[in-house]
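Note that one protein chain is taken out, while the other chains of the complex remain in position.
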Amino acid sequence: MKKRKSFPDYMEIFLILLVLAAILMPLYWTLKISLTPDREIRSLPMKWGVSRLNFQNYRDIFLSSSKAVGTAYTFKRGLGNSLIVSVVTTVVTVFFGSLAAYAITRLKVRLGQVMTFFVLLTQMLPPVLLVIPLYIIGNKLGLLNTRTLLIISYVALNLPLCIWIMRGYFRTLPSAIEESALVDGCDRLGALFRIVLPMSGPALFTASLFVFNSAWNEFLFALVFTSDLKAKTMTVAMAEMIGRFRTDYGLMATSGILGSILPLLFVAFFQKYLVSGITGGAVKQ
Amino acid sequence: MKKKSLSLTAKDRRLGLMLLLPSIIILCAVIVYPMGHSLWLSFQNLNISNPARGRQYVGFQNYLEVLRSDDWWLSLLRILYFVAADLLVGISLGLGIALLLNKERKGKGVILAIIVFPYVLAPIVNSLIWKLIYDPNYGFLNGLLMQLGIIKDYVPWLAKPTLAIVMLIIANLWQGTPFSIVLFLAGLKSIPREEYEAAAIDGASKSASFRYITIPHLWPIIYMNVVMKTILTFKLFDIIYSLTGGGPGGSTTVVSMLIYRETFEYMKFGQGAAMSFLLLILVLLLVVIYSRMFKEEEI
Partner (left out) sequence: MIKKNRIVFLVSLMILALILPAMAQSDNAVELNTLEGPSHVQFLAQRFQELADAKNIKVNLNVLPYGRDAVLKLVASFMAGGSQYDVFVLDCVDVARYASAGWLYPIDDLVPDSYRKDIIPFAKEGMMYQGKWYGLPWSSEWKSFIYNTSMLQKEGLKEFPKTWRDVVAYSQKLQKGKVVKYATAFSWAQKECLICDFVALAATFGGNFFDDNLNPLFNKGGAVDALQWMIDSIYTTKIVDPASLMWTEDDVQAAMKQGDIAYSLSWGNPLVRMNNPDESKVVGQVEIGMMPSVDGKHPYTVAGPMGYAISKNTKHPKEAWEFIKFMAGPEGSRIGLEREGYPAGWKSVIEDPQIQNKFPELKKMALQSQYIVNRPAVPWYGEFSVMLAEELHKALTGKMTAQQALDEAVAKTLEIKKAY
């Protein structure tokens, strides 16, 4: 039986469109700037369209090669480095984070409060304070200008918050399912991997998104710890587009869009985990 | 039938510790030393660029100086205003939009990707784009409003003290709300659908099931949102620095800006560290208050 669309339904659609518009407008403007020739980026009166589509920025980035090392090429290499660093960081952080969160929630390890304190500590302390001691240590260990140093730092920075998010979701899961599994002879670790984690799709998605994005867009540590294309990340490459006299707004907007594509793909791909949750049938048993 | 609750065995507790161990090791190795170093610095009067003075151990003097300075309290008020606005508007918007999106509908992945776009956009680009949007002469906001006939002449958004902070709040909301939306969507998904069905069968209205089913289930998620938004907004720096540099007339100079200046522009690492720890204590207090408000047994 097809449901007739009633007024509240139309209202909903309208509201969704409004929300999308509010989000999309700055996105559209970003896109527009990336395609506008430099002369016209700041011109009056404001036009919605672009008189002459300028793909130069995109061409610069995609076609740049190591022969003419410029900002566009640096950005391309930076994307690669950022990808590696972010993916590894996310996997490591979410893995250890889930383990820790499970320990805190179900196994009642006393460190729950301490962990929250750590969350605050790592999040609140301005990176400026942490960066110089870490630079000195990194220098002594010979890890400067490596992706490894970035990964280690990012994992440490994001672990507390990841644990905290996972813990928040674990607490909302009724323990009935695990308990029945335990009664059936499963051990704790098995319960974690076979029951709790699969049910935690939304939590894993949220935590992963947060960690990935945090590593992907991090700037200060990347700036100070890296110096050349071996390890330079995308964000540092973007900062190089701000010149002494002139900011290359077009190239910057382009890099912003290209730089967002990966996280967006992540969202599009994994959003089905946002949907999976406690399936209806399981609890009834 | 009384449900047997499983108690934790010693083996379980050991497992718990083992699961927690890697995280603790990583954290101690990377974070604890710099943090401890900073804490130690906060008890010294250290100006990196004035080694002639050397380091002087001054105990709590840095902390007292900060607490006595008007600039500190003013900047604190400003950021509290910011946080309050961000929480009220951001959480309502986040929850509202999440509810809208909760239904299964076509193109959900695309919609979600669009919604998340502001969140994943690199902060440096975000700041520059908003600078362009707010530009009085060439900016999109003025252009849009003029075309819609809402304003007659352009408004210098970031040049008026009281207006500047509002514009910053808006720009921050644009970037921050998507994450709230995702948190809430995740939370909504974990509410068992049978509860709604049962309520519908019992004849409950939509708003009743919202009040008695949705909100209680979401309570921990709302709490998480509140805490995270508070922490992240207190830390906010990039966009404020890029757009207004603390102006106009110092009206957007918030605590994070003071800390940056003290540490980085004045090279007074000791004072900067003291400010950071004071801020930390403050946020910790807030979180404790939140946890009481939300009736969480632990923070």
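Think of it as A and B in the order they're written, each chain with its own count starting at 1.
The rule is simple: a contact is a pair of C-beta atoms (placed from the backbone, for glycine too) under 8 Å apart; a residue touches a chain by one contact, two chains touch by 3 or more.
Since the structure is predicted, the reported quantities are computational estimates derived from the model, not experimental observations.
Among the chains you can see, which ones touch the chain that has been omitted?
A, B
Out of B:22, B:96 or B:161, point to the residue that touches the absent chain in the complete complex.
The one listed residue touching the chain not shown is B:161.
Among A:84, A:136, A:181 or A:268, which one touches the chain that has been omitted from the display?
Of these options, the touching residue for the absent chain is A:136.
Determine and list the subunit A residues touching the chain excluded from the picture.
37-39, 41-44, 68-71, 74, 128, 131-132, 135-136, 139, 144, 219-220, 223-224, 227-228, 236, 239-247
Kindly note down the residues of subunit B that lie in touch with the hidden chain.
On the subunit B side, contact with the omitted chain comes from 47-53, 134-138, 156-161, 244-250, 253, 261, 264-267.
Keep this in mind: only the chains that are shown with their structure count from here on.
On a C-alpha centroid basis, what's the spacing between subunit A and subunit B, in Å?
Result: the chain centres lie 15 Å from each other.
Please give the residue numbers of subunit B that touch subunit A in the complex, ascending.
3-6, 8, 12-13, 15-17, 19-20, 22-24, 26-27, 29-31, 33-35, 37-38, 97, 100-101, 108-126, 128-130, 132-133, 135, 137-140, 142-144, 146-147, 174, 178-179, 182-183, 185-187, 189-190, 192-194, 217, 220-221, 223-224, 228, 231-232, 234-235, 237-238, 256, 259-260, 263-264, 269, 272-273, 276, 279-280, 283-284, 287, 298-299
Within their complex, state which residues of subunit A touch subunit B.
Result: residues 12, 15-16, 19-20, 22-27, 29-30, 33, 41-46, 96-97, 99-100, 102-104, 106-109, 111-113, 116-126, 128-130, 133-134, 137, 152-153, 155-157, 159-161, 163-165, 168-169, 171-173, 176, 179, 182-183, 188-189, 201-203, 205-206, 209-210, 213, 216-217, 219, 234-235, 238-239, 247, 249, 252-253, 255-256, 259-260, 263-264, 267-268, 271-272, 274-278, 280, 283-284 of subunit A touch subunit B.
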